[in-house]
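The complex is shown incomplete by one protein chain, all other protein chains being positioned as in the whole.
For subunit A:
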Amino acid sequence: MAFPHRPDAPELPDFSMLKRLARDQLIYLLEQLPGKKDLFIEADLMSPLDRIANVSILKQHEVDKLYKVENKPALSSSEQLCFLVRPRIKNMRYIASLVNADKLAGRTRKYKVIFSPQKFYACEMVLEEEGIYGDVSCDEWAFSLLPLDVDLLSMELPEFFRDYFLEGDQRWINTVAQALHLLSTLYGPFPNCYGIGRCAKMAYELWRNLEEEEDGETKGRRPEIGHIFLLDRDVDFVTALCSQVVYEGLVDDTFRIKCGSVDFGPEVTSSDKSLKVLLNAEDKVFNEIRNEHFSNVFGFLSQKARNLQAQYDRRRGMDIKQMKNFVSQELKGLKQEHRLLSLHIGACESIMKKKTKQDFQELIKTEHALLEGFNIRESTSYIEEHIDRQVSPIESLRLMCLLSITENGDARCSSDTHYGPEHLLTFSNLRRAGLLTEQAPGDTLTAVESKVSKLVTDKAAGKITDAFSSLAKRSNFRAISKKLNLIPRVDGEYDLKVPRDMAYVFSGAYVPLSCRIIEQVLERRSWQGLDEVVRLLNCSDFAFTDMTKEDKASSESLRLILVVFLGGCTFSEISALRFLGREKGYRFIFLTTAVTNSARLMEAMSEVKA
């Protein structure tokens, strides 16, 4: 039932090299501080670090104890302290407090700060302001690309989304450019480049500059990856706001996949312990269901269980020799499969339980209605009821945003600030990032809407935010949807078992906008004929194509496409593009600043009490 790849599908490049590079560099940095040392790791870096170098490797390089960077005084007694952190001011203050405490106590130790993926001038400045710049040595661990799977590279920078799309802070763009540069040095140049979005354009240009400064190395190399497509998250918020229904997306929405692995709680493992499970192509069972619509998964799993049973059963008629063979060769694999199978079945059950409780069907129905643009009043009252029930502020916010974008800011729903005062700021944030969109001037504002909209009609705020991102832009979702045919016309039931198009990732109701854009551009090999769409996306100045004339690229490489999501992508989008790849004989490789979903998007915009 899982779709096999077409026989002519191109081979993926080997990305494990990235891991080796990162590991070697880290070891080199650790060795720069010879002798026993304690390592302080920022919480956000723990999971990525675990994928690169496990504790025993760290121990090999004389890391004595591991601590988490948190706002508590450190109890380390080591003479050498090493900090592995993201370049954040908060962390600098923590380190400063530690060093200054030592100074007060008359203690001298060696301190080394390793910034990942790069250090920022602001951090060094804080160190200087705190008077410890001379006491610590700074290094960079240029670890910006973590291969989460054979076709998925993550920069593990969830803050990219808020920093760029809300605060207008462009510092990570350089990091993206560096990452692209690394890829092109390792895997050859990209003959065809496309992109859409302000950030995409900036990253692309920075990257080009890097290549020019250091040219010579990549010149003359055969490209391994034929196309690269850069896409800003704010080009398509809608897809990211939808509830996910393909298995991997659903697991992410329900249990939160973190850095490629998920913690299955006791309700899934049917024991009293939680279990951390790595979800990637190596998990045979998962690999077959990850891209499936959830409605198929259960059937598939039970079929699988029966097959497994049959294989176990084979041993009945065996003689001793065959049995020996079976035990030594097959049993282990079967056992493994058995274990995985029971885990995923457990996960499915748990998802079903959770989703029925919250009237998941109703929710999905409302979302689809919003996407298709009918029964608006019904949807609005559903959302109002959702708010009235005060179930989950994040969910309510998400639905409001979805309504606002799909209905072009014409949100006739009541906003509620009674979740707490900080959410007043959250609203302001959503506006600024373009997740709650402005109603076109002149339209009559409904009573409640007017209250909210005033949050940003203020000229000064508008002027500033206008300059960075998509604030105050009208969402033209309806028009775009029509132009790109995002809502497939269905005669009869959409057969989710045999998907016809990418819409299957949303139960056949909606083709993800981002994926459709990519599909269209790849088909045309340019933005030609998509002018109207680009205009509607408010990206007229930020859609670009760049092709190199000489075609040294093999046909094999031309069917490999690197898609770069700036601001995060969802598993649904990944599944949709994987499907597209199978249909057209492409292979997609995904590079994202972080894997995201609707909840993460909303949380990034929320003001939380510290």
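The definition used in the following text is that a contact is a pair of C-beta atoms (placed from the backbone, for glycine too) under 8 Å apart; a residue touches a chain by one contact, two chains touch by 3 or more; residues count from 1.
Here, contacts and distances are computed from a predicted model.
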Problem set entry | Complex member absent from the view - protein name from UniProt, among "Serine palmitoyltransferase 1", "TMD11 protein", "tRNA-splicing endonuclease subunit Sen15 domain-containing protein" or "Vacuolar protein sorting-associated protein 16 homolog" | "Vacuolar protein sorting-associated protein 16 homolog"
Exercise. Taking the entire complex into account, which one of A:Glu213, A:Asp272 or A:Glu493 touches the absent chain?
Worked result: A:Glu213
For this session: Using the definition of touch stated at the top, determine which of A:Ala101, A:Ala122 or A:Met547 touches the missing chain.
Result: A:Ala122
For this session: With the full complex in mind, choose from A:Ser97, A:Gln170 or A:Asn280 the residue touching the hidden chain.
Result: A:Gln170
Exercise. For subunit A, which residues lie in contact with the unshown chain of the complex?
Worked result: 89-90, 93, 120-122, 125-126, 129, 163, 167-171, 173-174, 177, 202, 205-206, 209, 212-213, 384-385, 387-390, 414, 417-422, 424-425, 428, 450-452, 454-456, 458, 460-461, 464, 467-468, 607, 609-610
